[in-house]
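The complex appears here without one of its protein chains, the remainder shown in place.
Then we have chain A:
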């Protein structure tokens, strides 16, 4: 475990890295009188999985939605591939906590929906959709409707949809929080496989410490009221080991413990 490149600007932690694909510059967000985020300076390294972790109310989902362009920031700016962005764009894709699938559309159409919105012809988008449906392990379910699938399978559809648009950055908002525990573990393993396979940048929001340590290259801890960066941790876990070995690894367990010690002050 090593602490990342950290510096302090105006008393705030700032995180920088080489080859940053997403840069968060001095982002602040107010909802009326409530300050949700203050002075966030954060860079996300290309091709890595970075997790935003923190207790509820720390603004991690808000930050993710600001990066996605779904929520406007009150101050500061977001750069993706060195360009300032103010709204959603094709280089970013989002995976929703509640899946956000269209209940009237089949798995195939849901997965291909991002391409449909871009005007990709049906044959081409079905070909792409089929490939990603297979990759997330849903082959054979192409013509099913969301309500015929379990929660875990629905989120696989959401992930396949995000992959299908071939975005550089995937934003995942607590994607496994509505999935039961057994499936979540399987999911985390599959996610690691997909990260390895797709060579994309992942920004992942979760409130589960174990999940964060298990899947992340870097963990950014946020503290609540207002949301600020409190700590940055690079877990440095050997991912070539089997999932069960990783979960028993001393480094893994120590990192989980350290993060818990940092967060326990916010627990009720």
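Quick notes on this structure:
In this section, a contact is a pair of C-beta atoms (placed from the backbone, for glycine too) under 8 Å apart; a residue touches a chain by one contact, two chains touch by 3 or more; residues count from 1.
In this section, contacts and distances are computed from a predicted model.
You can't see one chain of this complex, but its UniProt record names it "ABC transporter permease subunit", from the set "Fe-S cluster assembly protein SufD", "ABC transporter permease subunit", "Phosphonate C-P lyase system protein PhnK" or "Diguanylate phosphodiesterase".
In the complete complex, the residue from A:68, A:179, A:194 or A:259 that touches the missing chain is A:68.
Listed residues A:39, A:59 or A:146: the one in touch with the omitted chain is A:146. From the options A:85, A:100, A:192 or A:256, the residue with contact to the chain not on display is A:100.
Taking the complete complex into account, A:114 is the one of A:55, A:114 or A:227 that touches the chain left out.
Along chain A, the points of touch with the absent chain fall at residues 65, 68-70, 87-90, 92-94, 96-100, 102-105, 113-114, 117-118, 145-147, 161, 165.
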